[in-house]
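Reviewing the structure listed below.
Note that one protein chain is taken out, while the other chains of the complex remain in position.
All chains are identified by letter, namely A, B and C, in their written order; residue positions are counted from 1 within each chain.
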Amino acid sequence: MSNRIGNSISVQIFGQSHSKVIGCVIEGLPAGFTPDIERIQKDLDRRRGGKNRYSTARSEADEPYILSGLVDGVTCGAPLCVSFKNKDTKSGDYSELRDKPRPGHADYTAYVRTGGHNDIRGGGEFSGRLTLPLCFAGSLCKQLLEIKGVYIGAHIASVGIVNDVLYDPVNLTRQDLEPEGFPVLDKDVQEVMERYMTEIAEEGDSVGGVIECAAIGMPAGYGSPMFEGVEGEIAKIIFGIPAIKGIEFGAGFGVAQMKGSQNNDPFEYDGRKIVTQTNNAGGILGGITNGMPVIFRCAVKPTPSIAKEQNTVNLQRKTNDTLIIKGRHDPCIVPRAVPVVEAACAIALINLL
Amino acid sequence: MSNRIGNSISVQIFGQSHSKVIGCVIEGLPAGFTPDIERIQKDLDRRRGGKNRYSTARSEADEPYILSGLVDGVTCGAPLCVSFKNKDTKSGDYSELRDKPRPGHADYTAYVRTGGHNDIRGGGEFSGRLTLPLCFAGSLCKQLLEIKGVYIGAHIASVGIVNDVLYDPVNLTRQDLEPEGFPVLDKDVQEVMERYMTEIAEEGDSVGGVIECAAIGMPAGYGSPMFEGVEGEIAKIIFGIPAIKGIEFGAGFGVAQMKGSQNNDPFEYDGRKIVTQTNNAGGILGGITNGMPVIFRCAVKPTPSIAKEQNTVNLQRKTNDTLIIKGRHDPCIVPRAVPVVEAACAIALINLL
Amino acid sequence: MSNRIGNSISVQIFGQSHSKVIGCVIEGLPAGFTPDIERIQKDLDRRRGGKNRYSTARSEADEPYILSGLVDGVTCGAPLCVSFKNKDTKSGDYSELRDKPRPGHADYTAYVRTGGHNDIRGGGEFSGRLTLPLCFAGSLCKQLLEIKGVYIGAHIASVGIVNDVLYDPVNLTRQDLEPEGFPVLDKDVQEVMERYMTEIAEEGDSVGGVIECAAIGMPAGYGSPMFEGVEGEIAKIIFGIPAIKGIEFGAGFGVAQMKGSQNNDPFEYDGRKIVTQTNNAGGILGGITNGMPVIFRCAVKPTPSIAKEQNTVNLQRKTNDTLIIKGRHDPCIVPRAVPVVEAACAIALINLL
Partner (left out) sequence: MSNRIGNSISVQIFGQSHSKVIGCVIEGLPAGFTPDIERIQKDLDRRRGGKNRYSTARSEADEPYILSGLVDGVTCGAPLCVSFKNKDTKSGDYSELRDKPRPGHADYTAYVRTGGHNDIRGGGEFSGRLTLPLCFAGSLCKQLLEIKGVYIGAHIASVGIVNDVLYDPVNLTRQDLEPEGFPVLDKDVQEVMERYMTEIAEEGDSVGGVIECAAIGMPAGYGSPMFEGVEGEIAKIIFGIPAIKGIEFGAGFGVAQMKGSQNNDPFEYDGRKIVTQTNNAGGILGGITNGMPVIFRCAVKPTPSIAKEQNTVNLQRKTNDTLIIKGRHDPCIVPRAVPVVEAACAIALINLL
């Protein structure tokens, strides 16, 4: 089932951009756990739009309504269902799109797959809004991971041509993972990056970027060889986030130009435990964690909805046509996607532990 | 289960580098299908080593023994079990490795995961040799895909600093996918690349690379939103191949620097059907095929087994130590991995159709 | 995941007896399908209590709220989430049960499994109320099956010592499957059965029964050998209904006393197609449908909540104790379970087609 992920703690997502509500059912949570909903709300707020010129003008409170699974704030072992209202929907904006699929969007592929019955309003089930329940579920999983000493963070590695510094893959602290405010490590980058995104927005265009995510505290020995390796488990869920087109672990595509003598991470005792002197492996050897930080980067494509005129086809008339997209859209979704990538990583890791 | 992949046609792999046999059980094959075993053998031969100075001296016939599932050469609907003998094993070479994990290998992580009971001989179940049954299964799936008009090919995009040209993502033909001999598109690259790998081998070192893979003929409308998108399904199995550290689809990490107006692939009618003018999406929108070639690249790390002395630890004595790896190893596994990547892609795609 | 069933059309159930809402998420429905909600409501009404002296006094409207997955009444391919309000809850009734587990209920096992964090109110997630969303999902699947010519029905085979006649396993019509009113085939049985149940209720006791279910129109060739046989697929979901303790197909436990010459169903051409002269196999051979009616019976235990004093333990004081259960309970759930068994069967069969 494509809207569902996880075998020990599973998340079943439902809803479309303009359905009454969206939400998810989280099954497999341990009973007796008291989630800190306020902290989850903070992650939801990091993901929320409507705050500045480079994100969508759509404004939603994104307040979670927990329908089942909690008794007096404590998990009871039954599936936890959480829902969010869709209030600020302007369905009228989307009427033209039924006939003219937006380039870079799922309009055309959804049309083929559903025989034209897909919910076109706001992108339907392909909308980035569906990452809201994902973010809730992952934020909750982050709390479960913290009980086990595992901490997850992410930051913007780049937006278009503007780069942040990367994580130190060997010495990475909780502080590094939880930057205040705008999610970059080098605070001087923020101003350049925000100005750049604003300019792109003013052009009526959009831009992509890279998000780097890391988990510290993962003990060695989790994950499996072959098809349940840590890389594959994380990749499967990260590619579930709309707009992700690539993922790399540790040195990633950089390994292609490295020699074995450079890429191999030498082992050493650091007194207490075995570590590696470098971390080109991104904390994963043979699909199994080696106790070093798990690190990956993923590529986010530019928001396909842009204000410029684009070439497309008219499915009704079976002719070539042009399209100008109306409505409210993020010119760069990378900042908002940061907590979503953390959430996805958390769901993958909790299912490995 | 980590040695198993696929829900409609599943592949369950078994064996270790030095077990009596290795093999796999393929379940879900349609009854009444006559696999062309000779063509499969050709793919197995492309994967086989022992042929030149930059691949391992271990020599195996890699001849498949089909134990069940075929009656007079025709599938009968029962699971097909195929096995391969492990003959040319020199288990004595590996005795030292029990105590001293090889950097870049799964020795240490397998040790932790199994409490030291892992099969250390030849890398045990983490050996690249396990890609042999994967290659068999995928080569068979390629034949099933061809019946549906889907063709898969791969080539070396780069080895270390030496690059091949890339596929034309829009106009890609069967001929492009099936190059004769050494798997590069630009035949002038072959000599440079082979000399480069030989030099690396002579240094006692190894080198990584990138493999590009494509499928043509995939109809629009296959795959699903979110967690069963085509990217995620392919990524999950590709990361099952040892040594893969990154994957990207279409423009891949390149999207991070692109604007929406550049990255969006405009739709047009080509007379018969809807196509896109560019193919930055790698044939996938919203997790669903759009009818254009499905294209991805994956990063292969340098073989961790190198002849040079390396730093490691001694698990027995709990001290730092050094290690010189003996035995036979590929200084560059990229050429041999090409048919394996095709095989993995085929298994992913047949499960989508 | 234990609250989820089905691989092609999956049902994820959520909620507890006294949570704000209960419901389910149905994924995998074909797009473009217009469910007849009124007909579903009729099945929900058949399942609903509060109508007479032998069912619970708890009264709920059981009106479905569809939160996602429908656009203008038509499925759009996204998961359909339906919820039901829990209004008529009297949580105060259950306070004593935290310490004194009710015999025959899941109170004690849920206590052990959740470390005492289970939702004790109304049986929590073990309540028969959770069959409401199951009934919705299955009723919807019945409509999908009808499109394919498959019809499902069930009736009370027995309540305590009162028996209905059984289905004719060879010649079974749609009319047989859809009796009006009280779900017995022999209308003379109704009065005896209802009076019997009323007497049991007046004793403060409860009673079990058997439900027989059948599907006609299933084409030959569906299902698989071994672990995905039709029997196993149906059994797995039927045992998901609380209170079911046994299931048998065709001649069922009767086969144990039969000889092969009696039990074997001879094949014959009926002009158009191959049929069997008897149907001891219940329409299933080797786990695969043979085109005859699929027939099974399942045993429903007496409602464990009875008004009589019972022996139990006090978990708090770690002593033996006695218990008198208050609250509203069905003395016989068999009549209400009839549409639930149909629903479960429908979910199993739609996943086989």
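Note that in this section contacts are C-beta pairs under 8 Å (C-beta built on N, C-alpha and C of every residue); 3 or more make two chains touch, one makes a residue touch a chain.
From a predicted model like this one, the values you see are computed outputs, not experimental measurements.
Participant: Which is it among C:66, C:166 or C:285 that touches the chain not included here?
Facilitator: The one listed residue touching the chain not shown is C:285.
Participant: For the chain not shown, which residue from B:47, B:100 or B:113 touches it across the whole complex?
Facilitator: Going through B:47, B:100 or B:113 one by one, B:113 is the residue touching the chain not shown.
Participant: Any idea which of C:41, C:143, C:190 or C:224 touches the chain not displayed?
Facilitator: Of the listed residues, the one touching the omitted chain is C:224.
Participant: Of C:66, C:166, C:313 or C:353, which residue touches the hidden chain?
Facilitator: C:313
Participant: Extract the touching residues of chain C with respect to the undisplayed chain.
Facilitator: 1-5, 13, 101, 103-106, 108-110, 112-113, 125-126, 130, 158-161, 200, 203, 205-210, 220-229, 231-233, 235-240, 242, 244-269, 274, 276-277, 280-282, 285-290, 299-306, 308, 310-313, 318-320, 331
Participant: Considering the whole complex, not just the chains shown, which residues of chain B touch the missing one?
Facilitator: 1-4, 7, 10, 12-16, 19-23, 25, 27-28, 31-32, 67-69, 71, 74-81, 83, 110, 113-119, 121, 124-125
To be clear about the criterion, only the chains that are shown with their structure count from here on.
Participant: Closest chain to the overall C-alpha centroid, by per-chain C-alpha centroid: which is it?
Facilitator: If one averages C-alpha positions chain by chain, the most central is A.
Participant: From the centre of chain C, which chain's CA centre is farthest?
Facilitator: B
Participant: Turning chain A onto chain B with a C-alpha fit: angle in degrees, nearest 5?
Facilitator: So the copies are related by a turn of 180 degrees.
Participant: Starting from the mean Cα coordinates of chain A and chain C, work out the distance between those two points in Å.
Facilitator: 39
Participant: Go ahead and note the Å separation of the Cα centroids belonging to chain A and chain B.
Facilitator: The separation of the two C-alpha centroids amounts to 27 Å.
Participant: Roughly how far is chain B from chain C, centre to centre by C-alpha average, rounded to an integer in Å?
Facilitator: 47
Participant: Where in chain A do residues touch two or more other chains at once?
Facilitator: In chain A, residues 1-4, 13, 110, 113, 125 touch at least two other chains, as defined above.
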